[in-house]
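Then we have subunit A:
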Amino acid sequence: MLLLTIDWSFIIEKLILISVILGASLGVATYATWGERKVAAWMQDRKGPSRAGPFGLLQPIADGIKLFFKEEIIPTDANRFLFILGPSLAMLTACMASAVVPWGPSIELESGRVIALQVADINIGILYVFGVVSVGVYGIMLGGWASNNKYSLMGSVRAASQAISYELAMGISLIALLMMTGTLSLAEIVNQQHGFWENGWFTWNVAKQPLGFIIFLVCAFAELNRAPFDLPEAESELVAGYHTEYSSMKLGFYLFAEYVNLFISSAILITLFFGGYNFPFMDQVAGSVSPIVFSAICVLVLMTKTIMMILFFMFIRWTIPRFRYDQLMNLGWKSLIPLALVNMLITGAIIIWVLN
Partner candidate 1 sequence: MRPVQYNTNLKMVDLPEGHSGEGFFATSLNNVIGLARKNSIWPLPFATSCCGIEFMATMAAHYDLARFGSERLGFSPRQCDLLMVMGTISKKMAPILRQVYLQMAEPRWVLAVGACASSGGIFDSYSVLQGIDQVIPVDVYVPGCPPRPEAIIDGIMKIQELVGQESLRRRNSEQYKGLLESYGIQ
Partner candidate 2 sequence: MTHEQIIETLEAAFAGQLSDCDTAHGISSITIPAAANLKVLQYLYDSEDMQFRFLTDLTAVHYPNRTNEELCVVYHLHSLHLNKRLRVKLYVPVAAPKVFTASKLFSGANWMERETFDFFGVDFVGHPNLKRILNVDEMDYFPMRKEYPMEDPTRIDKDDEMFGRGGTIC
């Protein structure tokens, strides 16, 4: 009785989708590590990894295998449970956020069944992302604290305060966006950005919320702990930050989670501000190809945009120095939050007096 009430085909469909998305995000994250090393090399007039496979393409796999077969060290004074929980949580939360990203338009099968390329279209998609991100910091905090190492502790403390501070500005900058879209559902937000140009203005939100986008982007850098906000793992100050004591695959999880996070947040940034899977002249394309091909094109477009975003993150990392702890806090609390508030007020004013 209980089992019969469940829509099994729905579950299977979602399971497939989940595994595909997980696989894709892990794959992209894997190659993001390779990409990061290559991009860094090219920016520095170097060649980068080139020995492991053609163009060093097997480099991430080599790293992975090596990490798997490395000795696991759990410091004697560390709390074993939390020490292991840390990287697991980091990895888990990194993967969780992918659930609400609409990867492409829904496919309507001939049987009439509609397959959504989104794991869950919950009507509070953005808030869900926020929730996951805000929980994500636990992985770093617990790991750093459980290591029983002062540098790790400092790293995790920095991570926690940084995450909380920047979440605020991030939230407020998004509120302005949500005021324009009027919905919290990511699928809905993407649909509103249909095409590229409509009614004499860009449909993509970046054109409607440029300031909000910049604030959100900066906060994304901070939430991802990427340069110039990589204070929790600033290698010149804190040795390796919160993962100083980690070896083997637990370290791998931390490093990997960072790249999964990078991928997912790039996807969300694209979804929110750069039209997600929308692209110019998509209606004309949709008219000339079959729905499945069209969906594939859309997914490809989203992926391309996401990879561009990832590249942008990398370019920034290898260009500018990092902030100091107090400067980071100043930027967050004294610049970004007021700016985001102003942005919100301006948006409200425009909505009330201009658009209506």
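Quick note on selection: all candidates are chains of the complex that A comes from, given by their letters.
One rule holds in what follows: contacts are C-beta pairs under 8 Å (C-beta built on N, C-alpha and C of every residue); 3 or more make two chains touch, one makes a residue touch a chain; residues count from 1.
Predicted, not measured: the structure shown is a model, and the values here were computed from it.
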From 1 or 2, the one in contact with subunit A within this complex: 1
Complex contact set, residues of subunit A against candidate 1: 37, 40-41, 44-52, 56, 58-59, 61-66, 69-73, 235, 239-240, 243-248, 251
